[in-house]
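The other protein chains are all here in position, but one chain of the complex has been omitted.
After this line comes subunit A, so read on.
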Amino acid sequence: MRKIFKKKLPHMLLSATLVAGILSGCAGGSESGNGGSGDGDVIKIGANLELSGPVASYGQSIGKGVDLAVEEINKDGGIDGKKIEVVKIDNKSDAAEATNAAIKLTSQEKVTAIIGAATSGNSVAQVQIADDNKTVLLTPSGTSPNVTVGTNNKVNEFIFRTCFIDPFQGTVAANFAAKELKVKNAAIFADSASDYAKGLAASFKETFEKAGGKVVAQEAYVAKDTDFRSTLTRIKAANPEFVFIPGYYEEVGLIIKQAREMGITAPFMGGDGWDSPKLVELAGADALNNTFITNHYSSEDPDEKIQKFVAAFKAKNKDQAPDAFNALGYDSVYLLADAIKRAGSTDSTKIKDALAETNNLALVSGNFTIDENHNPIKSATVLEYKGGKQVFKTKINP
C-alpha cells in the first residue's frame, strides 16, 4: 500500500498541475474574450495616475474627480447611449512606470483616450506612446509647456491638457496687480533654480510692463536658501507697491516671514507653488495677510456650476471640499466627453480634432477654449490669505 502510494504520487502531482494549467488557460481565454466583445457599447477611458508614491495625493485627488464625473455622465445615459468605463492604472509617481502604464492602456486595454498623469514629468513620459498609438492623452494638471509642445517646437498632435500652463499664472498676477490693486510699480523675487518660477517671472514682467507698470527691482534666490534678509533689504529700498514671488512654499514661507519682520508691508503674490498648509506654518498667519495666489479654482467661488460640483463632491466624499486636483480630474472627463460627443465616434483622430476645436465650453475650472498649442484659455482664480485661510478673491479672465 505504502509502496504503491509512493509510486503513484509523482503521477498524481503531474496530472494535477496539468489540469490546473488547462483550467487557468481557459479562464484567461474567456477573460480576453469578454474584453473584446464589450467594445461596442462602452467607451473605455484609461486613467494613468499617481495613486502611490511621493505625489500620490495629486493622483488620488484627480481619480476622485474622474470617478464623480463618470458616475454623473453614466447616470445621464452616457455619451450617445454608450457608458464610460474607466481603467485606472497606478504609475507609482514614476516616469518609467507611467510609460509602461501608457503602453498597457494603448495596446492591451485599447482605450479611446488616456487621462493623466498628474505631474508634467509623468505626462511627458507618455507622450511618445500616445502619439505613436494615435491615442488622445489629456493631462489634468501637468502645467509645463513642453507636455503639449515637443522640443522641436511642434505641437504634439494627440496631447492636450485641462489646466493652464505655468507662464499664464504670471500673466494673471500682472493683470490682477495692474487692474484690481491698481499698483504702478512692482518688484519680482524669483527662484532662479526652477523653470516654473522663471517662466512665471518672465510673463509677469511682460504683462505688467505692457499694462503700464514698472518693475523697480528684480532679484533672485536659489531653492534651499534660508536667509533672504539682505536681498529683501534691497527690495525694501526700491520701495515697490507690490512684490511678485513665484516659487515654492518652502522658501516663500520664509521670505514672507522675513519680509514682514523687516517692515515690507506691500502685498505679495505668487502662483500655485504656494498652495500648501506648510506655507501658513512657515510664514505665520499674520505675515500672510495681504498676500494673494493664483490657482485653478476655488471651492468658495459663488459660481453656480462650481457650487453644484462642490455639493455633489461633498455628498460622495464624506463632506470633504474638493481641491483643485479634484476639479481638474472632473473637468478632464467632461472635456473629453464633450469632444467625443461632437466627434460622433470613438475614432481617435476625430476626437483629437474635436478637442482642438473646443470653444467656450463651460466647466468647473473656467470656460474652455483650446488654443493652437493645445492649452486651454480659461480664467484663473485669485485667492487671498486672511488669518491663515485661503479666501476667494476674484476671477481673472485671460
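The rule is simple: a residue touches a chain if its C-beta (ideal position, glycine included) is under 8 Å from a C-beta of that chain, and two chains touch if they have at least 3 such contacts; residues count from 1.
Convention: contacts and distances are computed from a predicted model.
One chain of this complex is left out of the view, and of "Transketolase family protein", "ABC transporter permease", "cytochrome-c oxidase" or "Ion-translocating oxidoreductase complex subunit E", the protein name its UniProt record gives is "ABC transporter permease". Considering A:Ala96, A:Ala211 or A:Ala237, the position touching the chain not shown turns out to be A:Ala237 (whole complex). Screening A:Glu109, A:Glu250 or A:Asp353 against the full complex identifies A:Glu250 as the residue touching the chain left out. Among the residues A:Asp41, A:Asp80, A:Glu261 or A:Asp347, only A:Glu261 touches the chain that is left out of the figure. The chain not displayed touches subunit A at residues 192, 219-222, 224, 226-227, 229-231, 233-234, 237, 250, 253-254, 257, 261-263, 278, 281-282, 284.
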